[in-house]
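A single protein chain has been omitted from the complex, and every remaining protein chain is retained in its original position.
And now, chain A:
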Amino acid sequence: MDYGIEVRDQEAVVRLRGRLTFNDHAKLRTLIGEMGQNKLKRQVLDLSSLEFVDSAGIGMLLIAREEMDRAAKQFVLRGAAGQVKRVLTVAQIAKIVPMED
């Protein structure tokens, strides 16, 4: 997995690309740190270019959400498609994290 952060007027958009699995723990640690540091209240994770997520990847998304909560920031998942959308749906993540198309 790799990612890019785009800081806009109202929100920071983090676009994830590739496969998010247990092996991406180091990148997620860095990413969560970066999201916490930028000033914007609203942090959007754009999943539209993410091809695959596993259960540990879901866990890391939930950790990101919790850390944003602690930093009093909004956290949104956007644009999940294909396998990623299917898995997030099965795991009922929308109950915990706001999801946008």
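We adopt the following convention: contacts are C-beta pairs under 8 Å (C-beta built on N, C-alpha and C of every residue); 3 or more make two chains touch, one makes a residue touch a chain; residues count from 1.
Quick note on the criterion: contacts and distances are computed from a predicted model.
Chemist: Look at the options "Histidine kinase-like ATPase domain-containing protein", "Spore germination protein KB", "Extracellular solute-binding protein" or "NADH-quinone oxidoreductase subunit I" and return the one that UniProt uses as the protein name of the missing chain.
Modeler: Result for the unshown chain: "Histidine kinase-like ATPase domain-containing protein".
Chemist: Among A:58, A:80 or A:99, which residue is in touch with the absent chain?
Modeler: A:58
Chemist: Name, in rising order, the residues on chain A that touch the hidden chain in the full complex.
Modeler: 19, 21-23, 25-26, 28-29, 32-33, 52, 54-56, 58-60, 62-63, 65-67, 82-83, 86-87, 90-91
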